[in-house]
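Here the complex is missing one protein chain, while the rest keep their positions.
This part shows chain A:
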Amino acid sequence: MPQFEKLTMAQALNRALRDAMADDPSVVMFGEDVGPLGGVFRITDGLTAELGEDRCFDTPLAESGIVGMAVGMAMNGMRPVVEMQFDAFAYPAFEQIVSHVAKMRNRTRGRVTLPMVIRVPYAGGIGGVEHHCDSSESYYAHTPGLHVVAPSTAADAYTLLRAAIASPDPVVFLEPKKLYWSKEEVELDADRPGIGTAAVRREGTDATLIAYGPSVPVALEAAEVAAQEGRSLQVVDLRSIVPFDDATVCDAVRSTGRAVVVAEATGFASVSSEIVARVTERCFHSLAAPIRRVVGFDIPFPPPKLEHFQLPGVDRVLDAVDDLQWEDS
């Protein structure tokens, strides 16, 4: 019987870790402040007390060390889950991620595999300082060998984190910080469609909004407003950036003939530009208008008082939809 509970995304992530660690003694969780404190966002709350400090532990403050040690533990039979405290704090680990995490399976022709998860609280919308708000997905998505996922709901946070921990390949797990505390009725189910599948969050016939992570609620809200104005917008949540679900995305776009991509990350050379390229290559003859993007400007992340200019909002999404060359306008 499915169990429904009212949970925040933070609680759902905590439950996913707890359940995965209870199911499999080789799953270990470590990083900065993830022990007795439970992480600065409390995602690992209670794990050390419950499972012991061999299973969930604090490390010295060095991200390359954290990821590099996880590589070795994964080489030796463990399934490490590590937390990078903030998006921009993961950059010291970049060499380990790009040169080893992503390449070890290929280097050894599948003889050494790295079942590990790099959890990254990411993106803005929380009034954070300069290095606490990056949308860094493009760096990881550009690196072959990594899976990159970003949940937008508490239920998906649970399902996708369980799938990431069970995956035989390394997963960069991007957690939209601004959605940590949004509460919803959640069915904790590890067996729903996992990594590599997108979901249609709202049916619609006039145009398709394509979003992921923190931008999905923005797209849903825009669709709600558009409906009141008589326009039916479909919303696709990627869930998984790599592997990319071309089939679901393209089926959706072909069904409406118009699309807007919504993402927080800066637009140049980004996941959003990749989506436009892919969809255009595959759906050109179904498109009634060029695909539009509502994405971050190509600037460093702004200070808190200016961040609302950078984040995609409902009005910008609706303006972009208005620009999709409607015959009646």
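Just a few scattered comments:
Keep in mind that, in the parts below, a contact is a pair of C-beta atoms (placed from the backbone, for glycine too) under 8 Å apart; a residue touches a chain by one contact, two chains touch by 3 or more; residues count from 1.
Please note the rule applied: contacts and distances are computed from a predicted model.
A single chain of the complex does not appear, and UniProt lists its protein name as "2-oxoisovalerate dehydrogenase subunit alpha", one of "ABC transporter ATP-binding protein", "Cell division protein FtsL", "2-oxoisovalerate dehydrogenase subunit alpha" or "Ring-1,2-phenylacetyl-CoA epoxidase subunit PaaA". Of the listed residues A:28, A:311 or A:324, the one in contact with the hidden chain in the full complex is A:28. Residue in contact with the omitted chain (choice from A:37, A:62, A:269 or A:306): A:62. Only one of A:3, A:76 or A:228 touches the chain withheld from this view, namely A:76. For chain A, the residues touching the chain absent from view are 28, 54, 59-60, 62, 64-65, 67-78, 80, 92, 95-96, 99-100, 103-113, 144-145, 147, 167-169, 196, 242-244, 246-247.
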